[in-house]
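We show some of the complex, not the whole, and keep each chain where it was.
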Amino acid sequence: MCLAIPVRIEALIDAERALADIGGVRKEINIALVDDLSVGDYVILHVGYALNKLDPEEAARTLALFEELGQLQEAYDEAQAGEGGA
Amino acid sequence: MSRLNIAKGRVEMVHGSGGRAMAELIEQLFAQAFDNEWLAQGNDQAQFTLPPGRVVMATDSHVVSPLFFPGGDIGALSVHGTINDVAMSGAKPCYLSAGFILEEGFPLADLKRIVDSMAAASKEAGVPIVTGDTKVVERGKGDGVFISTTGIGVVPEGLQLSGDQAKPGDAILLSGSIGDHGVTILSLRESLGFEADIRSDSQALHSLVAAMVECVPEIRCMRDPTRGGLANTLNEMAQQSGVGMQLMESRIPVREPVRAACEFLGLDPLYVANEGKLIAICPQERAEELLAAMRAHPQGQDAAIIGNVVEDSYHFVQMETVFGGSRMVDWLNGEQLPRIC
Amino acid sequence: MKYVDEFRDGEKARALAEQIRKEADPARRYHLMEFCGGHTHAIFRYGIPGLLPENVRLIHGPGCPVCVLPIGRLDMAIALARRPEVILCTYGDMLRVPGSGRESLMKVRAEGTDVRMLYSPADALKIAQQNPDKEVVFFAIGFETTTPPTALVIDQAAKLGLKNFSVFCNHVLTPAAMHAILNTPEADSGALELDGFIGPAHVSTVIGSAPYEPFPQQYKRPVVIAGFEPLDVLQAILMLIRQLNDGRCEVENEFIRAVSREGNLKAQAAVSRVLELRASFEWRGLGAIPESALQIRSEYAEFDAEKRFGVEQLHGRENKACECPSILRGVKNPRDCVLFGDPCTPDNPLGSCMVSSEGACAAYYSYGRFSEGRIPAEELRA
């Protein structure tokens, strides 16, 4: 029910409508619930309506967190491998 | 005989009456497009000889909506769909029949487009449409055109493919990307209002099949994952053969816009229909050879080994997700997409 | 797909899972409730339970609007659909939900009533404009995610002066349900094993993170708001484990890319312009909860299907053996239900949790049926 996906704003049509894209799928969406949209912004799309803007910096921060863990993991794996190989 | 006004005319009840108007429709539209010696005989049945071997018969009724879509239309689909069902037994498809149910008011120009497309598909496949039937129903009792096709083929010596032949240890192969047909149809649903560079994969697979069985005659079974998609078709085969299956999600090709459209609609591409793909199950030791044969054929360039048959008294299909977790891949529950084939 | 694929990376998932296994204290158990059906679905679709250590248990919460709608409200929708003048429009999820006597909107549609599936509530307006001689009723359900579009649509109908459009409003509120879960007899008696919440993703983009702040304070349960992608879920689990290990009890936000403390104020304003709190609303499994749902304001009364058609309040008959109520309260698991799998299946659902793919029973059935008999993923490799 709460199915929603991030889509990229391709073009602003009017105050209420924009053209959005996800992975090559294009669709006209309603943007009345979100202020100050620009082309290139990502929004969360739900039942045809943009619910909110995605913050690219925060997204990058979250991903960096995973990255860190991945590096931790790699280090750990290497350590383990080193031990095993010893 | 008077000339049909194909450009501006419409199907009328009289075209299904059995009388002169029907004869005109058949002669000027169907017989002209399909143009072969059997139809030309004008009998209510076609007669022909078959090469020796086991005979195979398959049928499908086609009710796709919309009737025209990128990559095909109901006409080509009705030829491909039934050829594929025949071919999945390893047979060479030989002859087709076609039954049309037309709705009063359907534009003759659209009908001609469909019939011409069927004729082209049949010619390309080398499988003539040798007999047929036409009915007309009142406006509001049909949906433009429904086409029922039946195919006959002959299985070459030495092949014995059937959905109940899969054995634990066998490899599961897929001939290419999934979901293209179903997502294409969906993209045309006005209520969904999305656009994507997607085409139906509708195609006749018998030449791919011929290459496959020639290379690996030990193939256990083949099936085209149409309605219900890859997931449901594998469940059917697992059930028939009394086995389980294990898939690798990462090995299953899904094109980007198909994946995106599925995300966007809350669909799982595993359950989306295909019209030009096949699943083959073969002994593990022949799998790489079969894969190579498939990849060597233009219709199998993206073929992949997507999993294995395993012992499982529940006959479950399971999958290691791209994420590294494991999940069941159940039968399709409820309807995924109505009227796709 | 940007912002999707990065959050489904298998490598990172394995790293996160390893980290969870490392940090989870083998001496204790972690009972974490994902409130949302969207999380439940992601958890099963990506096989997350198989990545977690034995002592980290996920409990499936009541955050599926299909699952918590009481049978009586569905019966009311069916009664509306059966009116010859009515075209009833709703989201696809609702069509197969069984009402009393195993009727469903799909079944009454097969009988000939006009029931249509919507992808967007805006389409209901179009249908109303195209069918001026019919009454178009939008059967609206959903949590705070789905509510703003409904509010906009009602407002637009008013602006267009539509005379044949109304909404059967069943919008419910997430925080109220979370409170209710922590106030059940089982919760009071300690039978509810629940150490923390994975908080809603899309609901929170609208309401923000502030509404969850009472939970750590009042009930001593940490909340981590998480996106619906599988890495989001794993990360939230790790964050909850850390809070629990550290003895912290806070609202944390894993979904910072879309959720702020105050949420989407414009959407909130749109909702409060058109809708207002209901005094009380019945939830499946949780009973009547005060101020847990929304109704249409009297200024928009003409668009309120309940008023327009004088719909009689119905209280449907639940299947007595169905454990949905307990499952929705987090105290039972689908496999505790004697009907699970036989005869209750997604094609023949006897309870609401088996209908929506976000329902706990449907997820167990379709993605993890008989998980004890499931062949381990390791064997998959040929």
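A, B and C are the chain letters, set down in written order, and residue numbers restart from 1 in every chain.
Throughout what follows, a contact is a pair of C-beta atoms (placed from the backbone, for glycine too) under 8 Å apart; a residue touches a chain by one contact, two chains touch by 3 or more.
Only a predicted model underlies this, so the values are computations on that prediction, with no experimental measurement involved.
The stoichiometry of the whole complex, written in the labels shown, is A x2, B x2, C x2.
Everything below uses one rule, namely that only the chains that are shown with their structure count from here on.
Set side by side, the interfaces A-C and B-C show unequal numbers of C-beta pairs in contact, with more at A-C. Central chain (C-alpha centroid nearest the global protein C-alpha centroid): C. In whole angstrom, the spacing between the mean C-alpha positions of chain A and chain C is 22.
Residues of chain C in contact with two or more other chains: 1, 4, 14, 118-119. The set of chain A residues touching two or more other chains comprises 3, 5, 22-23.
Residue ranges of chain C in contact with chain B, taken from their complex: 1, 4, 8, 10, 13-14, 17, 44-51, 96, 118-119, 123, 230, 345-347, 357, 362, 365-370, 373-377, 379-382.
Contacts from chain C toward chain A in the complex involve residues 1-4, 6-7, 9, 11-12, 14-16, 18-19, 36-38, 63-66, 91, 93, 118-122, 141-143, 145-146, 148-149, 152, 200-203, 205-206, 228, 231-232, 235, 254, 256-259, 264, 266-267, 270, 356, 358. Taken in their complex, chain A has these residues touching chain C: 1-6, 8, 22-23, 30, 32-35, 42, 44, 46-49, 51-56, 58-59, 61-63, 65-67, 69-70, 72-74, 76.
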